[in-house]
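For this view, one protein chain was removed and the others were kept in their places.
Note that the chains are named A and B in the order they appear, and that numbering of residues resets to 1 at the start of each chain.
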Amino acid sequence: MTTDLLAFLPGLLTAIGGLVIMILGAFRAKKQVVVPSTLLFLLGAFGVAIWQASMPTSVAFSDMVRSGSFASFLIAIIVFAGIVTTLVNQEVMQGRRAHSPEVYAMILFAITGMITFVSSNHLLLLFVGLETMSIALYVLAGLYKNERHGVEAGLKYFILGAFASGFLLYGMSFVYGATGSLHFQALALASPEVTQTLFFRAGIGLMLVGFFFKVSAVPFHMWTPDVYQGSPTAISGFMSTASKVAAFGAFWVLLTPISFSVDASTQAGSGSMAISALYWISILSMVVGNLTSIAQQDLKRILGFSSIGHAGYLLMGFVVATPQAFTAMLFYLVAYTLMNLGAFAMIAHFERTFGWTDASMDQLKGVGRIAPRRVALLSLFMLSLAGFPPLAGFFGKYLVFSAAIEAGFVTLTVVAILSAIVGAFVYLRVIGQAYFEQGESAESQSVDPQKGMGWGMVIAASLLAAGTIHFGIDALMPWPSLLDWVNGFM
Amino acid sequence: MISIEWFIALSAVLFTIGAIGVMVRRNAIVLFMCIELMLNAVNISLVAFSSYHGNIEGHMLVLFALSVAAAEAVVGLALIIALFRNTLSVDIRNLTLMRF
Partner (left out) sequence: MLVMEIYAFILLSLLAIATSIGTVLNRSAVNSALFMVLHLLTLAGLYLLLRAQFLAIIQVIVYAGAIMVLFLFVIMLLNVEEEENIIKNTRFGFIGAFMVGALLLGQVVYSLLGLAGFLPELSGQAEAIGTVEAIGDVMFTDYLLPLQVTAILLTSAVVGAMMIAEFTHADGTPQDVIEHAPEDRVEEGGA
(Lines give C-alpha, C1' and ligand atoms only; values in the text may rest on other atoms or scores of the structure.)
Protein backbone atom coordinates (compact mmCIF):
# COMPACT_ATOMS: atom_id res chain seq x y z
CA MET A 1 0.00 0.00 0.00
CA THR A 2 2.74 2.43 0.95
CA THR A 3 4.63 1.72 -2.25
CA ASP A 4 1.44 2.33 -4.21
CA LEU A 5 0.94 5.67 -2.53
CA LEU A 6 4.60 6.60 -3.01
CA ALA A 7 4.34 5.82 -6.71
CA PHE A 8 1.40 8.18 -7.07
CA LEU A 9 2.82 10.77 -4.66
CA PRO A 10 2.86 13.77 -7.05
CA GLY A 11 -0.82 13.29 -7.84
CA LEU A 12 -1.59 12.76 -4.19
CA LEU A 13 0.17 16.00 -3.25
CA THR A 14 -1.69 18.08 -5.81
CA ALA A 15 -5.04 16.50 -4.91
CA ILE A 16 -4.53 17.17 -1.19
CA GLY A 17 -3.25 20.63 -2.08
CA GLY A 18 -6.45 21.41 -3.96
CA LEU A 19 -8.58 20.32 -1.03
CA VAL A 20 -6.47 22.34 1.43
CA ILE A 21 -6.79 25.45 -0.75
CA MET A 22 -10.56 24.99 -0.81
CA ILE A 23 -10.65 24.80 2.97
CA LEU A 24 -8.45 27.91 3.19
CA GLY A 25 -10.90 29.61 0.85
CA ALA A 26 -13.77 28.73 3.16
CA PHE A 27 -11.95 30.61 5.94
CA ARG A 28 -11.53 33.60 3.61
CA ALA A 29 -7.78 33.23 3.54
CA LYS A 30 -5.88 36.07 1.88
CA LYS A 31 -4.00 35.71 -1.35
CA GLN A 32 -0.75 35.98 0.64
CA VAL A 33 -1.61 32.63 2.24
CA VAL A 34 -3.27 30.87 -0.69
CA VAL A 35 -0.61 31.43 -3.34
CA PRO A 36 2.39 30.32 -1.26
CA SER A 37 0.59 27.21 -0.09
CA THR A 38 -0.34 26.35 -3.68
CA LEU A 39 3.29 26.80 -4.65
CA LEU A 40 4.40 24.68 -1.70
CA PHE A 41 2.31 21.70 -2.83
CA LEU A 42 3.37 22.13 -6.44
CA LEU A 43 7.05 22.38 -5.54
CA GLY A 44 6.69 19.23 -3.45
CA ALA A 45 5.12 17.41 -6.37
CA PHE A 46 7.81 18.73 -8.71
CA GLY A 47 10.59 17.51 -6.45
CA VAL A 48 9.05 14.07 -6.08
CA ALA A 49 8.51 13.79 -9.84
CA ILE A 50 12.11 14.73 -10.60
CA TRP A 51 13.30 12.22 -8.01
CA GLN A 52 11.09 9.48 -9.48
CA ALA A 53 12.17 10.26 -13.02
CA SER A 54 15.60 8.81 -12.25
CA MET A 55 14.04 5.48 -11.28
CA PRO A 56 12.97 2.73 -13.68
CA THR A 57 9.32 2.41 -14.66
CA SER A 58 7.18 0.57 -12.14
CA VAL A 59 3.47 -0.06 -11.83
CA ALA A 60 1.25 0.47 -8.80
CA PHE A 61 -2.39 0.22 -7.71
CA SER A 62 -2.79 -3.24 -9.27
CA ASP A 63 -1.21 -2.28 -12.59
CA MET A 64 -3.35 0.82 -12.95
CA VAL A 65 -0.68 3.47 -12.94
CA ARG A 66 2.93 3.79 -14.03
CA SER A 67 5.59 5.83 -12.29
CA GLY A 68 9.26 6.47 -12.75
CA SER A 69 11.28 7.15 -15.88
CA PHE A 70 9.54 9.25 -18.51
CA ALA A 71 6.05 9.17 -16.94
CA SER A 72 7.53 11.04 -13.98
CA PHE A 73 9.51 13.25 -16.32
CA LEU A 74 6.30 14.35 -18.06
CA ILE A 75 4.66 14.85 -14.66
CA ALA A 76 7.54 17.15 -13.77
CA ILE A 77 6.92 19.23 -16.93
CA ILE A 78 3.20 19.45 -16.15
CA VAL A 79 3.81 20.48 -12.54
CA PHE A 80 6.37 23.04 -13.69
CA ALA A 81 3.76 24.54 -16.01
CA GLY A 82 1.44 24.66 -13.01
CA ILE A 83 4.03 26.50 -10.91
CA VAL A 84 4.59 29.11 -13.60
CA THR A 85 0.86 29.52 -14.17
CA THR A 86 0.28 30.08 -10.46
CA LEU A 87 3.07 32.66 -10.30
CA VAL A 88 1.80 34.55 -13.34
CA ASN A 89 -1.85 34.19 -12.48
CA GLN A 90 -1.61 35.62 -8.97
CA GLU A 91 -0.11 38.75 -10.48
CA VAL A 92 -2.15 39.35 -13.61
CA MET A 93 -5.44 38.45 -12.02
CA GLN A 94 -4.99 40.92 -9.17
CA GLY A 95 -8.08 43.01 -8.92
CA ARG A 96 -9.82 41.01 -11.56
CA ARG A 97 -13.06 39.73 -10.12
CA ALA A 98 -12.24 36.20 -11.16
CA HIS A 99 -9.54 36.10 -8.51
CA SER A 100 -10.41 33.73 -5.69
CA PRO A 101 -8.80 30.80 -3.86
CA GLU A 102 -10.95 28.39 -5.84
CA VAL A 103 -9.02 29.31 -8.99
CA TYR A 104 -5.86 27.81 -7.48
CA ALA A 105 -7.82 24.80 -6.26
CA MET A 106 -9.04 24.24 -9.81
CA ILE A 107 -5.50 24.54 -11.17
CA LEU A 108 -4.36 21.91 -8.68
CA PHE A 109 -7.26 19.62 -9.55
CA ALA A 110 -6.52 20.03 -13.25
CA ILE A 111 -2.91 19.03 -12.56
CA THR A 112 -4.11 16.00 -10.59
CA GLY A 113 -6.15 14.97 -13.61
CA MET A 114 -3.19 15.48 -15.94
CA ILE A 115 -0.90 13.43 -13.71
CA THR A 116 -3.46 10.61 -13.66
CA PHE A 117 -3.89 10.89 -17.43
CA VAL A 118 -0.22 10.82 -18.30
CA SER A 119 0.72 8.02 -15.94
CA SER A 120 -2.30 5.78 -16.56
CA ASN A 121 -1.74 2.20 -17.57
CA HIS A 122 -5.38 1.29 -18.05
CA LEU A 123 -7.98 2.83 -20.35
CA LEU A 124 -10.42 3.37 -17.50
CA LEU A 125 -7.93 5.43 -15.54
CA LEU A 126 -6.96 7.27 -18.72
CA PHE A 127 -10.59 8.26 -19.22
CA VAL A 128 -11.08 9.34 -15.61
CA GLY A 129 -7.85 11.35 -15.61
CA LEU A 130 -8.68 12.99 -18.93
CA GLU A 131 -12.10 14.02 -17.66
CA THR A 132 -10.76 15.33 -14.36
CA MET A 133 -8.35 17.50 -16.33
CA SER A 134 -11.02 18.57 -18.80
CA ILE A 135 -13.68 19.50 -16.28
CA ALA A 136 -11.29 21.65 -14.29
CA LEU A 137 -10.17 23.29 -17.54
CA TYR A 138 -13.77 23.93 -18.70
CA VAL A 139 -14.30 25.86 -15.48
CA LEU A 140 -11.02 27.77 -15.79
CA ALA A 141 -11.77 28.65 -19.43
CA GLY A 142 -15.13 30.09 -18.45
CA LEU A 143 -13.72 32.05 -15.53
CA TYR A 144 -14.64 35.46 -16.94
CA LYS A 145 -18.26 34.53 -16.70
CA ASN A 146 -19.61 38.07 -16.83
CA GLU A 147 -18.03 38.69 -20.23
CA ARG A 148 -19.44 37.15 -23.34
CA HIS A 149 -15.95 36.21 -24.52
CA GLY A 150 -15.35 34.24 -21.36
CA VAL A 151 -18.63 32.35 -21.43
CA GLU A 152 -18.21 31.67 -25.12
CA ALA A 153 -14.76 30.21 -24.53
CA GLY A 154 -15.95 28.02 -21.68
CA LEU A 155 -19.04 26.73 -23.45
CA LYS A 156 -17.31 26.08 -26.77
CA TYR A 157 -14.56 24.17 -25.04
CA PHE A 158 -17.11 22.26 -23.01
CA ILE A 159 -19.45 21.23 -25.84
CA LEU A 160 -16.69 20.19 -28.22
CA GLY A 161 -14.72 18.53 -25.43
CA ALA A 162 -17.69 16.47 -24.27
CA PHE A 163 -18.44 15.54 -27.90
CA ALA A 164 -14.85 14.40 -28.39
CA SER A 165 -14.79 12.40 -25.18
CA GLY A 166 -17.90 10.59 -26.43
CA PHE A 167 -15.86 9.46 -29.44
CA LEU A 168 -12.93 8.50 -27.23
CA LEU A 169 -15.18 6.37 -25.04
CA TYR A 170 -16.76 4.73 -28.08
CA GLY A 171 -13.31 3.87 -29.39
CA MET A 172 -12.42 2.37 -26.01
CA SER A 173 -15.51 0.21 -26.12
CA PHE A 174 -14.54 -1.17 -29.56
CA VAL A 175 -11.01 -1.88 -28.44
CA TYR A 176 -12.35 -3.56 -25.34
CA GLY A 177 -14.76 -5.60 -27.42
CA ALA A 178 -11.99 -6.80 -29.71
CA THR A 179 -9.42 -7.62 -27.04
CA GLY A 180 -11.48 -8.24 -23.91
CA SER A 181 -9.33 -6.03 -21.75
CA LEU A 182 -8.71 -2.38 -21.01
CA HIS A 183 -5.10 -2.79 -19.92
CA PHE A 184 -2.47 -1.13 -22.08
CA GLN A 185 -0.35 -4.28 -21.93
CA ALA A 186 -3.22 -6.43 -23.08
CA LEU A 187 -3.74 -4.11 -26.04
CA ALA A 188 -0.06 -4.10 -26.90
CA LEU A 189 0.13 -7.89 -26.70
CA ALA A 190 -3.08 -8.48 -28.65
CA SER A 191 -2.66 -11.12 -31.36
CA PRO A 192 -2.42 -10.01 -35.00
CA GLU A 193 -5.77 -11.70 -35.73
CA VAL A 194 -7.32 -9.22 -33.32
CA THR A 195 -5.43 -6.14 -34.39
CA GLN A 196 -6.05 -6.92 -38.06
CA THR A 197 -9.81 -6.72 -37.67
CA LEU A 198 -11.46 -3.61 -38.96
CA PHE A 199 -13.36 -3.45 -35.69
CA PHE A 200 -10.20 -2.99 -33.63
CA ARG A 201 -8.90 -0.40 -36.08
CA ALA A 202 -12.17 1.49 -36.02
CA GLY A 203 -11.80 1.59 -32.25
CA ILE A 204 -8.28 2.99 -32.52
CA GLY A 205 -9.54 5.52 -35.07
CA LEU A 206 -12.33 6.72 -32.80
CA MET A 207 -9.89 7.02 -29.90
CA LEU A 208 -7.59 9.04 -32.13
CA VAL A 209 -10.44 11.51 -32.71
CA GLY A 210 -10.57 12.20 -28.99
CA PHE A 211 -6.80 12.49 -28.84
CA PHE A 212 -6.60 14.86 -31.83
CA PHE A 213 -9.20 17.05 -30.21
CA LYS A 214 -7.19 17.31 -27.00
CA VAL A 215 -3.97 18.24 -28.81
CA SER A 216 -5.89 20.42 -31.32
CA ALA A 217 -4.68 18.69 -34.47
CA VAL A 218 -6.24 19.96 -37.62
CA PRO A 219 -9.65 18.64 -38.45
CA PHE A 220 -10.49 19.03 -34.76
CA HIS A 221 -8.75 22.33 -34.08
CA MET A 222 -11.49 24.92 -34.52
CA TRP A 223 -12.04 25.47 -30.80
CA THR A 224 -8.40 26.30 -30.07
CA PRO A 225 -8.07 29.98 -31.04
CA ASP A 226 -11.50 30.87 -29.71
CA VAL A 227 -10.89 29.23 -26.37
CA TYR A 228 -7.40 30.70 -25.98
CA GLN A 229 -8.72 34.15 -26.83
CA GLY A 230 -11.63 34.09 -24.42
CA SER A 231 -9.94 32.44 -21.45
CA PRO A 232 -7.86 34.34 -18.90
CA THR A 233 -4.45 34.67 -20.55
CA ALA A 234 -2.42 32.85 -17.90
CA ILE A 235 -4.90 29.98 -18.06
CA SER A 236 -4.64 29.86 -21.88
CA GLY A 237 -0.92 29.33 -21.47
CA PHE A 238 -1.59 26.52 -19.01
CA MET A 239 -4.13 24.85 -21.32
CA SER A 240 -1.91 25.10 -24.36
CA THR A 241 1.07 23.47 -22.65
CA ALA A 242 0.26 21.21 -19.71
CA SER A 243 -2.80 19.52 -21.19
CA LYS A 244 -0.93 18.79 -24.41
CA VAL A 245 2.06 17.35 -22.57
CA ALA A 246 -0.35 15.03 -20.79
CA ALA A 247 -2.16 14.01 -23.97
CA PHE A 248 1.02 13.39 -25.98
CA GLY A 249 2.60 11.40 -23.17
CA ALA A 250 -0.43 9.22 -22.51
CA PHE A 251 -1.13 8.46 -26.16
CA TRP A 252 2.48 7.72 -26.92
CA VAL A 253 2.37 4.87 -24.41
CA LEU A 254 -1.00 3.71 -25.67
CA LEU A 255 -0.53 3.94 -29.42
CA THR A 256 3.04 3.15 -30.34
CA PRO A 257 3.00 -0.51 -29.25
CA ILE A 258 -0.20 -1.01 -31.23
CA SER A 259 1.06 0.66 -34.36
CA PHE A 260 4.34 -1.23 -34.08
CA SER A 261 2.51 -4.54 -33.86
CA VAL A 262 0.36 -3.69 -36.85
CA ASP A 263 3.46 -2.73 -38.78
CA ALA A 264 5.34 -5.88 -37.95
CA SER A 265 2.53 -8.12 -39.11
CA THR A 266 1.97 -6.46 -42.45
CA GLN A 267 5.66 -5.94 -43.26
CA ALA A 268 4.94 -2.84 -45.35
CA GLY A 269 5.19 0.27 -43.24
CA SER A 270 2.08 1.72 -44.79
CA GLY A 271 0.00 -1.17 -43.53
CA SER A 272 -1.02 0.69 -40.44
CA MET A 273 -4.05 2.90 -40.92
CA ALA A 274 -3.33 4.75 -37.72
CA ILE A 275 0.11 5.80 -38.95
CA SER A 276 -1.10 7.02 -42.32
CA ALA A 277 -3.90 8.99 -40.64
CA LEU A 278 -1.32 10.48 -38.27
CA TYR A 279 0.90 11.32 -41.24
CA TRP A 280 -1.75 13.39 -43.00
CA ILE A 281 -3.03 15.00 -39.85
CA SER A 282 0.49 16.01 -38.90
CA ILE A 283 0.99 17.66 -42.32
CA LEU A 284 -2.41 19.35 -42.21
CA SER A 285 -1.81 20.68 -38.70
CA MET A 286 1.54 22.20 -39.61
CA VAL A 287 0.29 23.78 -42.81
CA VAL A 288 -3.09 25.02 -41.60
CA GLY A 289 -1.82 26.17 -38.21
CA ASN A 290 1.02 28.23 -39.65
CA LEU A 291 -0.82 29.60 -42.70
CA THR A 292 -3.94 30.76 -40.88
CA SER A 293 -1.92 32.46 -38.18
CA ILE A 294 -0.75 35.00 -40.81
CA ALA A 295 -4.24 36.49 -41.09
CA GLN A 296 -4.73 36.89 -37.36
CA GLN A 297 -4.76 40.23 -35.56
CA ASP A 298 -5.08 39.01 -31.99
CA LEU A 299 -1.95 37.90 -30.16
CA LYS A 300 -3.73 35.15 -28.27
CA ARG A 301 -5.29 33.84 -31.48
CA ILE A 302 -1.86 33.87 -33.13
CA LEU A 303 -0.52 31.75 -30.30
CA GLY A 304 -3.58 29.51 -30.62
CA PHE A 305 -2.88 28.83 -34.29
CA SER A 306 0.80 28.47 -33.58
CA SER A 307 0.00 25.79 -31.00
CA ILE A 308 -1.87 23.92 -33.76
CA GLY A 309 1.28 24.07 -35.87
CA HIS A 310 3.40 22.86 -32.97
CA ALA A 311 0.98 19.97 -32.44
CA GLY A 312 1.78 19.04 -36.05
CA TYR A 313 5.54 18.96 -35.34
CA LEU A 314 4.93 16.86 -32.24
CA LEU A 315 2.73 14.44 -34.20
CA MET A 316 5.67 13.90 -36.53
CA GLY A 317 7.21 12.07 -33.61
CA PHE A 318 4.25 9.66 -33.62
CA VAL A 319 4.55 9.10 -37.35
CA VAL A 320 8.25 8.35 -37.20
CA ALA A 321 7.92 6.36 -33.97
CA THR A 322 11.61 5.52 -33.55
CA PRO A 323 13.55 5.87 -30.30
CA GLN A 324 15.14 9.07 -31.69
CA ALA A 325 11.72 10.45 -32.46
CA PHE A 326 10.64 9.65 -28.94
CA THR A 327 13.50 11.55 -27.32
CA ALA A 328 13.00 14.37 -29.82
CA MET A 329 9.34 14.57 -28.88
CA LEU A 330 10.16 14.66 -25.16
CA PHE A 331 12.70 17.43 -25.74
CA TYR A 332 10.29 19.35 -27.95
CA LEU A 333 7.62 19.12 -25.27
CA VAL A 334 10.01 20.72 -22.77
CA ALA A 335 10.98 23.48 -25.21
CA TYR A 336 7.38 24.09 -26.27
CA THR A 337 6.21 24.31 -22.66
CA LEU A 338 8.90 26.86 -21.80
CA MET A 339 8.48 29.17 -24.77
CA ASN A 340 4.71 29.01 -25.07
CA LEU A 341 4.17 29.62 -21.36
CA GLY A 342 6.60 32.51 -21.64
CA ALA A 343 4.78 34.12 -24.55
CA PHE A 344 1.41 33.83 -22.83
CA ALA A 345 2.87 35.12 -19.55
CA MET A 346 4.31 38.23 -21.20
CA ILE A 347 1.03 38.97 -23.00
CA ALA A 348 -0.83 38.52 -19.72
CA HIS A 349 1.58 40.93 -18.06
CA PHE A 350 1.16 43.57 -20.80
CA GLU A 351 -2.61 43.19 -20.65
CA ARG A 352 -2.55 43.92 -16.96
CA THR A 353 0.12 46.65 -16.90
CA PHE A 354 -1.11 48.65 -19.87
CA GLY A 355 -4.78 48.01 -19.25
CA TRP A 356 -5.39 46.40 -22.62
CA THR A 357 -9.01 45.57 -23.26
CA ASP A 358 -8.01 42.93 -25.78
CA ALA A 359 -4.73 41.45 -26.97
CA SER A 360 -4.84 42.74 -30.54
CA MET A 361 -1.64 43.50 -32.45
CA ASP A 362 -2.37 47.24 -32.51
CA GLN A 363 -2.06 47.39 -28.73
CA LEU A 364 1.55 46.32 -29.07
CA LYS A 365 2.47 49.37 -31.18
CA GLY A 366 5.15 51.41 -29.49
CA VAL A 367 5.32 49.23 -26.40
CA GLY A 368 8.93 48.49 -27.31
CA ARG A 369 9.77 52.12 -26.49
CA ILE A 370 8.01 52.15 -23.14
CA ALA A 371 9.15 48.79 -21.88
CA PRO A 372 12.13 47.67 -23.97
CA ARG A 373 13.36 44.99 -21.60
CA ARG A 374 10.00 43.31 -21.24
CA VAL A 375 9.43 43.38 -24.98
CA ALA A 376 12.88 41.84 -25.34
CA LEU A 377 11.68 38.96 -23.19
CA LEU A 378 8.57 38.56 -25.34
CA SER A 379 10.78 38.65 -28.43
CA LEU A 380 12.97 35.92 -26.96
CA PHE A 381 10.00 33.59 -26.58
CA MET A 382 8.66 34.53 -30.00
CA LEU A 383 12.04 33.86 -31.64
CA SER A 384 12.20 30.51 -29.90
CA LEU A 385 8.70 29.65 -31.14
CA ALA A 386 9.81 30.68 -34.62
CA GLY A 387 12.77 28.32 -34.31
CA PHE A 388 15.75 30.66 -34.36
CA PRO A 389 19.09 29.29 -33.14
CA PRO A 390 20.43 29.05 -30.50
CA LEU A 391 17.15 28.83 -28.60
CA ALA A 392 15.33 25.76 -27.30
CA GLY A 393 12.69 25.87 -30.02
CA PHE A 394 15.33 25.59 -32.72
CA PHE A 395 17.05 22.64 -31.13
CA GLY A 396 13.72 20.88 -30.60
CA LYS A 397 12.77 21.30 -34.24
CA TYR A 398 16.23 20.16 -35.29
CA LEU A 399 15.89 16.96 -33.27
CA VAL A 400 12.41 16.16 -34.59
CA PHE A 401 13.34 16.85 -38.20
CA SER A 402 16.57 14.88 -38.09
CA ALA A 403 14.75 11.91 -36.53
CA ALA A 404 12.21 12.09 -39.36
CA ILE A 405 14.89 12.24 -42.06
CA GLU A 406 16.79 9.37 -40.50
CA ALA A 407 13.65 7.25 -40.70
CA GLY A 408 13.15 8.23 -44.33
CA PHE A 409 10.24 10.67 -44.05
CA VAL A 410 11.71 13.29 -46.37
CA THR A 411 8.48 14.77 -47.77
CA LEU A 412 7.11 15.19 -44.28
CA THR A 413 10.25 17.00 -43.17
CA VAL A 414 10.25 19.30 -46.19
CA VAL A 415 6.64 20.28 -45.52
CA ALA A 416 7.51 20.83 -41.86
CA ILE A 417 10.47 23.08 -42.68
CA LEU A 418 8.48 25.12 -45.20
CA SER A 419 5.61 25.64 -42.77
CA ALA A 420 8.09 26.56 -40.02
CA ILE A 421 9.47 29.30 -42.30
CA VAL A 422 5.96 30.64 -42.90
CA GLY A 423 5.32 30.52 -39.17
CA ALA A 424 8.54 32.40 -38.42
CA PHE A 425 7.23 35.33 -40.43
CA VAL A 426 4.25 35.69 -38.12
CA TYR A 427 6.35 35.75 -34.97
CA LEU A 428 8.71 38.29 -36.51
CA ARG A 429 5.73 40.47 -37.39
CA VAL A 430 4.75 40.56 -33.70
CA ILE A 431 8.26 41.65 -32.73
CA GLY A 432 8.34 44.26 -35.47
CA GLN A 433 5.01 45.63 -34.34
CA ALA A 434 6.33 46.13 -30.82
CA TYR A 435 9.63 47.80 -31.77
CA PHE A 436 9.24 49.62 -35.07
CA GLU A 437 5.62 50.78 -35.27
CA GLN A 438 4.67 54.22 -34.01
CA GLY A 439 2.45 53.80 -31.00
CA GLU A 440 -0.47 56.14 -30.66
CA SER A 441 -2.41 54.10 -28.17
CA ALA A 442 0.35 53.06 -25.80
CA GLU A 443 2.11 56.41 -25.51
CA SER A 444 -1.03 58.43 -25.05
CA GLN A 445 -2.07 56.26 -22.16
CA SER A 446 -0.99 57.46 -18.77
CA VAL A 447 1.06 54.38 -18.14
CA ASP A 448 3.75 54.48 -15.54
CA PRO A 449 6.71 52.86 -17.27
CA GLN A 450 8.34 52.24 -13.91
CA LYS A 451 5.47 49.95 -12.95
CA GLY A 452 7.29 46.78 -13.78
CA MET A 453 6.85 43.17 -13.02
CA GLY A 454 6.02 41.89 -9.56
CA TRP A 455 7.92 39.10 -7.83
CA GLY A 456 5.82 36.35 -9.36
CA MET A 457 6.33 37.57 -12.91
CA VAL A 458 10.04 38.13 -12.32
CA ILE A 459 10.56 34.59 -11.07
CA ALA A 460 8.38 33.03 -13.76
CA ALA A 461 9.81 35.04 -16.64
CA SER A 462 13.41 34.54 -15.62
CA LEU A 463 12.90 30.79 -15.15
CA LEU A 464 11.31 30.51 -18.57
CA ALA A 465 13.84 32.73 -20.32
CA ALA A 466 16.76 30.94 -18.71
CA GLY A 467 15.28 27.60 -19.73
CA THR A 468 14.61 28.74 -23.28
CA ILE A 469 18.21 29.84 -23.72
CA HIS A 470 19.82 27.04 -21.74
CA PHE A 471 18.07 24.13 -23.44
CA GLY A 472 19.02 25.53 -26.82
CA ILE A 473 22.71 25.10 -26.10
CA ASP A 474 23.08 22.59 -23.29
CA ALA A 475 23.68 19.68 -25.64
CA LEU A 476 26.92 21.47 -26.60
CA MET A 477 27.99 21.99 -23.01
CA PRO A 478 30.43 19.68 -21.23
CA TRP A 479 28.05 18.79 -18.39
CA PRO A 480 25.29 16.14 -18.68
CA SER A 481 22.49 17.61 -20.76
CA LEU A 482 18.73 17.19 -20.79
CA LEU A 483 19.08 15.16 -23.96
CA ASP A 484 21.30 12.57 -22.26
CA TRP A 485 18.76 12.27 -19.49
CA VAL A 486 15.86 11.90 -21.91
CA ASN A 487 17.83 9.33 -23.94
CA GLY A 488 18.08 7.24 -20.82
CA PHE A 489 14.31 6.68 -20.78
CA MET A 490 14.24 4.56 -23.91
CA MET B 1 -29.61 -16.08 -26.85
CA ILE B 2 -29.51 -12.72 -28.60
CA SER B 3 -26.39 -12.38 -30.65
CA ILE B 4 -24.05 -9.61 -29.48
CA GLU B 5 -24.00 -8.01 -32.94
CA TRP B 6 -27.54 -6.77 -32.34
CA PHE B 7 -26.51 -4.88 -29.24
CA ILE B 8 -23.53 -3.32 -31.00
CA ALA B 9 -25.68 -2.34 -33.96
CA LEU B 10 -28.24 -0.78 -31.64
CA SER B 11 -25.49 1.16 -29.89
CA ALA B 12 -24.15 2.35 -33.26
CA VAL B 13 -27.60 3.57 -34.31
CA LEU B 14 -28.14 5.41 -31.03
CA PHE B 15 -24.64 6.92 -31.12
CA THR B 16 -25.28 8.18 -34.64
CA ILE B 17 -28.62 9.70 -33.68
CA GLY B 18 -26.91 11.48 -30.79
CA ALA B 19 -24.07 12.73 -33.00
CA ILE B 20 -26.53 14.04 -35.60
CA GLY B 21 -28.41 15.76 -32.80
CA VAL B 22 -25.26 17.53 -31.63
CA MET B 23 -24.67 18.85 -35.14
CA VAL B 24 -28.28 19.86 -35.79
CA ARG B 25 -29.63 21.33 -32.58
CA ARG B 26 -29.09 24.97 -31.66
CA ASN B 27 -30.48 24.92 -28.15
CA ALA B 28 -27.52 24.40 -25.82
CA ILE B 29 -29.49 22.33 -23.30
CA VAL B 30 -30.89 19.95 -25.92
CA LEU B 31 -27.50 19.78 -27.60
CA PHE B 32 -26.01 18.71 -24.31
CA MET B 33 -28.73 16.07 -23.96
CA CYS B 34 -27.66 14.71 -27.34
CA ILE B 35 -24.11 14.35 -26.00
CA GLU B 36 -25.60 12.35 -23.12
CA LEU B 37 -27.38 10.19 -25.72
CA MET B 38 -24.01 9.43 -27.28
CA LEU B 39 -22.47 8.50 -23.94
CA ASN B 40 -25.41 6.20 -23.21
CA ALA B 41 -25.08 4.51 -26.58
CA VAL B 42 -21.46 3.77 -25.73
CA ASN B 43 -22.56 2.33 -22.39
CA ILE B 44 -24.79 -0.24 -24.12
CA SER B 45 -21.93 -1.58 -26.19
CA LEU B 46 -19.64 -1.62 -23.17
CA VAL B 47 -22.13 -3.57 -21.05
CA ALA B 48 -22.75 -5.97 -23.95
CA PHE B 49 -19.05 -6.64 -24.44
CA SER B 50 -18.57 -7.02 -20.71
CA SER B 51 -21.34 -9.58 -20.36
CA TYR B 52 -20.34 -11.53 -23.45
CA HIS B 53 -16.66 -11.58 -22.52
CA GLY B 54 -17.55 -12.47 -18.94
CA ASN B 55 -15.14 -9.78 -17.77
CA ILE B 56 -16.03 -7.06 -15.31
CA GLU B 57 -13.88 -4.24 -16.73
CA GLY B 58 -16.61 -3.03 -19.07
CA HIS B 59 -19.09 -2.77 -16.22
CA MET B 60 -16.58 -0.70 -14.25
CA LEU B 61 -15.96 1.62 -17.18
CA VAL B 62 -19.72 2.18 -17.52
CA LEU B 63 -19.94 2.96 -13.83
CA PHE B 64 -17.13 5.52 -14.05
CA ALA B 65 -18.47 6.96 -17.30
CA LEU B 66 -21.75 7.47 -15.51
CA SER B 67 -20.18 9.47 -12.70
CA VAL B 68 -18.17 11.47 -15.23
CA ALA B 69 -21.39 12.22 -17.10
CA ALA B 70 -22.93 13.48 -13.87
CA ALA B 71 -19.96 15.78 -13.26
CA GLU B 72 -20.09 17.00 -16.86
CA ALA B 73 -23.79 17.72 -16.49
CA VAL B 74 -23.12 19.89 -13.45
CA VAL B 75 -20.40 21.97 -15.12
CA GLY B 76 -22.17 22.13 -18.47
CA LEU B 77 -25.43 23.35 -17.02
CA ALA B 78 -23.55 25.96 -14.96
CA LEU B 79 -21.93 27.23 -18.17
CA ILE B 80 -25.32 27.28 -19.89
CA ILE B 81 -26.72 29.37 -17.02
CA ALA B 82 -23.77 31.76 -17.43
CA LEU B 83 -24.50 31.97 -21.18
CA PHE B 84 -28.14 32.68 -20.46
CA ARG B 85 -27.22 35.47 -18.07
CA ASN B 86 -25.11 37.12 -20.77
CA THR B 87 -27.37 36.71 -23.79
CA LEU B 88 -30.79 35.91 -22.31
CA SER B 89 -31.00 32.85 -24.48
CA VAL B 90 -29.47 29.41 -24.69
CA ASP B 91 -29.09 29.47 -28.45
CA ILE B 92 -25.56 28.48 -29.44
CA ARG B 93 -25.78 30.71 -32.48
CA ASN B 94 -24.94 33.40 -29.93
CA LEU B 95 -21.48 31.89 -29.61
CA THR B 96 -20.14 33.79 -32.60
CA LEU B 97 -18.30 36.67 -30.99
CA MET B 98 -14.93 35.20 -31.89
CA ARG B 99 -14.45 34.37 -35.53
CA PHE B 100 -11.77 34.69 -38.14
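We adopt the following convention: a contact is a pair of C-beta atoms (placed from the backbone, for glycine too) under 8 Å apart; a residue touches a chain by one contact, two chains touch by 3 or more.
All values reported here derive from a predicted model rather than from experimental measurement.
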Touch criterion as defined above, residue of A:Gly18, A:Gly68, A:Gly368 or A:Gly456 at the omitted chain = A:Gly18
Where chain A meets the chain that is not shown, the residues are 4, 8, 11, 15, 18-19, 22, 61-62, 64-65, 97-100, 102-103, 105-106, 109-110, 112-113, 116, 124-125, 128-129, 131-132, 135-136, 138-139, 142-143, 145-146, 154, 174, 177, 180, 197-199, 201-202
Chain B positions in touch with the non-displayed chain are 1-2, 4-10, 12-21, 23-27, 29-30, 32-34, 36-37, 40, 43-44, 47-48, 50-56, 59-60, 62-64, 66-75, 77-82, 84-85, 88-91
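One rule holds for everything that comes next: only the chains that are shown with their structure count from here on.
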Could you put a whole-Å number on the gap between the CA centroids of chain A and chain B?
-> 26
Chain A touches which residues of chain B in the complex?
-> 8, 11, 15, 18-19, 22, 28, 31-32, 35, 38-39, 41-42, 45-46, 49-50, 53, 55, 57-58, 60-61, 64-65, 68, 71-72, 75-76, 79-80, 82-83, 85-87, 92, 95, 97-98, 100
Spell out the residues on chain A that touch chain B in their complex, using ranges where they run on.
-> 123-124, 127-128, 131, 135, 138-139, 142, 145-149, 151-156, 158-159, 162-163, 166, 169-170, 172-174, 176-177, 180-182, 225-226, 229-230, 292, 295, 301
